[in-house]
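Structure, as structure tokens:
Here the complex is missing one protein chain, while the rest keep their positions.
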Amino acid sequence: MSYQLDNKPDNRVLVVGGGMGGIRTMLDLAESGHSVVLVDSARSIGGLMTQLDRTFPTNNCDLCTLSPHLSQSGRQERIELLTMTQITGMEGERGAFSVTVKTAPRYIDMEKCTACGECFKHFPDCVRFTPGLDHRAPTCMRYPQAIPQAYSVDMAACKDLQALVDICPAKAIVPDDTEKTRTIECGSIVLAPGAEVFDPKGLDYLGYSSQPDIVTSLEYERILSASGPTSGQLVRPSDKKQPQKIAWIQCIGSRGIQKGAQSYCSSACCMFALKEAMVTKERFQDSIEATIFYMDMRTFGKDYELYLQQAKERFGVRLVRCRPHSVVHKQGAQGLEIQYLPEGQAQQVCEEFDMVVLSTGFLVGQQTREMANILGIDLDSHGFAKTGSFTPVATSKPGIYVAGLFESPKDIPETMVQGSAAACMAAGDLSAKGILSGQEEEFPPERDISGEEPRVGVFLCDCGENIGGVLDVQKLADYAQSLPGVVVAQSVGHGCSSQSMERITSIVESEKLNRVVIGGCSPRTHEKRFQDTIRKAGLNPYLLEMANIRDQITWVHAAEPELAAKKAQSLIRMAVGAAKMARPLADSTLPMNKNALVVGGGVAGMTTALELARHGHKVYLAERSAKLGGNAAKLRKTLEGEDVRAFVNGLVEKVKASENISVITGAIIVDHSGIPGMFKTGMQVGPQMFYRQVEHGVTVLATGALGNHPDQYLLGKSDSVITQLEMDSLIEDKPEKVKSWSNVVMIQCVGSRSPENPNCSRICCQAAVKNALRIVEINPDARVFVLYRDMRTFGLSEDYYQEARQKGVFFVRYSQDAPPKVDQGQDGCVKVVFNEPVIGADLEVEADCLCLSTGLVADDENNEDLALIFKLPRTKDGFFLEDHVKLRPVDLPVPGFFVAGTAHSPKNIRDSIAQAQAAASRARTMLAANEISTGAAVAKVDGQKCAACLICVRACPFGVPFINAEGYSQIDPARCRGCGVCAAACPAKAIQLMQFEDDRILAKLESLFERMVA
Amino acid sequence: MITAERKPLKEIMDYIQPFNRILLVGCNECVTVCSAGGRKEVGLLSSALQSAFLSAGKSIEIKEHTLERQCDPEYVEEIVGMMDGVDAVVSMACGCGVQEMARRYKNKPVFPAVNTKFMGASERQGVWAERCQGCGNCLLGITGGICPIARCSKQLMNGPCGGSTNGKCEISKEVDCAWQLIWDRLKMLGQEDRYLDIIPAKDWRTAGGGGPRKIVREDLAG
Partner (left out) sequence: MEKFEPVIVAFCCHYCAYTAADMAGSQRLDYPPNVKIIRVPCSGKVDAIHILKAFERGADGVYVAGCLEGDCHFKNGNLKAEKQVQYLRKSLDEIGIGGDRLEMVFMSAGMGEFFARKAKEMTEKIRELGPSPVHTQLEQQARQKAS
């Protein structure tokens, strides 16, 4: 596909930073039809995540299972990557920025470099190859074509320049490469530069610089990694022995009392440490003891509390609430000593560990601050980009947005959300609005090959020395020529060069070939390109077969060239045999319905609706109740002090005024059908329950959550007992009442983190701090007690927690086994008894007001109905379950469905808005296409053969097959993901997976063994 | 559904040892559903036989075919053209199919490749359990929908024997006591009084005690 608007500045966004957030922004924009320039100062993109072994909470290598294919040609055409590049100047304003960037010389021509590694092999001192320390990174992310393959030359270290130039078989080394400056015209800018990790070298009492066995959490990650410096052996650096006792110390460089530390909480480190401890325990069970020293265990994300439970109960990770001052290494001793004060004890304990991991936090780097200065955006006191409560990704400068760690400390899922949100907002500033011209690249009509005998063309790459250095490619071509059905067999040098591709196209035409075999690199990376090549010659793209003679022969059998040559013959024979069985296939397409259905008219739903409407989509906004506003309509102030009511009212006005939004209040969803891109949803509307059906291409669920109201601590029985939500209004409406109070007690985790509702409600600690601060503001004499289990004021809200402590709010910890006791007291007061752990005694407070942090719970009844109608999975506690908790936090597992706001998990307004903007962005990536492509690798049922046995119905991991009215299995190609499990299981052999049909696989086997029977 | 299970390879090999050209016939009904003798199993058995004979130094020729249903003469007729050049037939159908095959192709030896087990239901993917013995006089209406003939090891008609412990049959802890199931179900339906009804001694003539059975529908029979 090519788009007319591609390269015009008014359709272009500049994205700064190629970590997970920046990549998400870039892909969202490109898929929505905008063009993107991504600049990164590093030598390759990928950011911090590429250094991780496994990620929480799935403990999988998620990057390799889920990162998107960048190599899809349409997208790629709209993306330009500039690595080793920094911003040096900026002019203009929203809609028309002009940004100057400087690219450092790489001394390698990326067009010519094949990443063969010859230069690195011979000149390791001056050639850098740093795929984020991790060899998995480039292939793992599965777009080695788009990631600049990460070689670069350090000219200063190079002694014999000519020898280096000569060693490169592709003649890609450019010794006279220079620094280049260019200007990028764009409509908007997204900043996702990431953050740096705190360096504990300066803290001598931790011994990081002097003791090899004290490492940072990121270094520990590298030790665990199968491809890290120790090949996955867990050994301590000093003596290469497996450690028996490992300690993690949290909050290094965060929640700062240490030298150079930041005051905020880095948000991700508690989960990070739990993950490392769990992976360690999982691999070594009882032979290793894992201990985490922490202040507050901040597992506030979706289902993170369950993760914490699992760490404690299933893996036996030991948690000690104490922040040790130092790590001591005694002269001559092997171990590392940590002194700490166990909870509830008066005596310090001294314990020895073999290894200590420092959980270091994030901070904004100097380079990022300088960039902010150039761009003229405001930073907060920590150096993070300033944003607003209701504009979570907008910087102080119109047209410039922020995502990820530069906005505030956070983990990957939240970074992904902001990446999409920033894409949505940045796209809104483009005058072109990403409307696609819809013109397809000019392909000639497909030639009908039915009835033709196979005429196979075999094209063999030498890939420079990569293949040619081991195999005699010409000899292999001669062999291929001898195979039955082969019409042409040629060596084509670099097959993927445009010159060779043109040659292949013209030979396919002139020789009337109807099957093509490419012998070269991996189909994982190049199948699409060669499919396009033969498509240009009028052949169906699926008449292609690739033999991976580079990655799986010459790169691995160079020591045995004869056997390699024999294996190459086998692979070519197999590919030719399979190619003969290849059938023309069609990517089935259907017209895309460009409308959206947004379910839920709270802040999240209204935000998504407005964003989609702004981009020209018709939106049906279905709200169950009689009016818009949702939970936020009951809120007054955010933690930062902004006016929620005014914001919500403004939002309702905007929604009502929008021509593209059709608001349907009193709507109950009753039925749903169709495929992604062509849905039909029926609802009963209004008091009369009129039936109405809407047609839409995508669905966004923003159905919210419910304020919890547990029957605890006299809630609902005493007028003096209220929830934080009620407190929020009371402070606004009745300040005189607040002034009359002498004692206020707040109890945290009421109805959360309990056996009935194990998860953390995330918002309550912030709400308590917010309300406590407002109370002491109005009534400085009031004594406010906050009874908590862990204060989870994550990220920048930690500052407010510290402020509250400074202003005299009492924070008293209680444990789950000894909760506070509440009784009716004198004069409408409430008597609260709780244990104060520092003095070790019970205290009794006569509270004028007892305020309970009750949090949010899923709207179970409503969600259950919707989950049933839309066939969506939910978490145990009733929230909608996203497709992937790490990398796809907004997409639901059913294509075409997205989730925003508290329907996903408890969150505050700011995070709901970010997710709503992200949902709009994700929805736009789908709606941008004019057609729904359902791919070709789908399972097909032969109804004649089907015995309706239900085995496929039961075997399909996605529940796609069903027995239709005619009595045989039917598989919806739009929903089939192409795994082929049903085809393997079918006892009647009635199912075939296209592209991997049985006869095609068997042809490979037959061809492989031909020589033995012949 | 009729359930079956493939015979040990050795047994099938012994049958066809004297022959060189085999026709292997599957059935697309019950044996497909219970994964014993459908198109897929035909392919697997064919390949297994080829390999096993080849390992022993003998080459055989196997033709594969799967019929819609082997217990109907019209379907069985379909393969008449394949019989030339075949020394023996191996049927992967239930006993009914094997016999129909043998009846139609009298001059070819026909061997079974599966053991026909029972009439059962699919408990879940890959698990089938006996549910009916075809006694010819269904009692399920008075036993809470649970058959004491197929599911009680002793085929008791009026309550459990002394071997019923914690709801399990004394023959194995894996086997539910049918009468426990019946009692639980009746209780759930509020029909405990049904349990008190004495079921008279069963007339086993309908169960085959009266010789081979046959159903004739006069309106349909030609």
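Before moving on, here are some points about what is shown:
Residue numbering begins at 1 within each chain, and the chains themselves are lettered A and B in the order written.
The working rule: a contact is a pair of C-beta atoms (placed from the backbone, for glycine too) under 8 Å apart; a residue touches a chain by one contact, two chains touch by 3 or more.
Values in this document were obtained by computation on a predicted structure and should not be read as measured data.
Here is the thing to keep in mind: the chain we left out touches A, B in the whole complex. Touch with the chain omitted from the figure is made, among A:497, A:552, A:684 or A:729, by A:552. Although one chain is hidden here, its contacts on chain A can still be listed: residues 58-61, 64-65, 115, 117, 134-136, 138-140, 142, 226-227, 231, 522-524, 548, 550-553, 555-560, 563-564, 566-567, 570-571, 574, 937, 955, 957-958, 977-981, 983-985, 993, 996, 998, 1001-1002, 1004-1006, 1008-1009, 1012-1014.
Touching residues on chain B toward the chain that is not drawn are 8-10, 40, 43-44, 47-48, 50-52, 54-57, 59.
Just so it is clear, only the chains that are shown with their structure count from here on.
The centroid of the Cα atoms in chain A and the matching centroid in chain B are 52 Å apart.
Here chain A touches chain B in the complex through residues 945, 947, 949-951, 954-955, 986-990, going by the rule given at the top. For chain B in complex with chain A, the residues that touch the partner chain are 28-29, 32-33, 35, 38-41, 43, 66, 122, 124-125.
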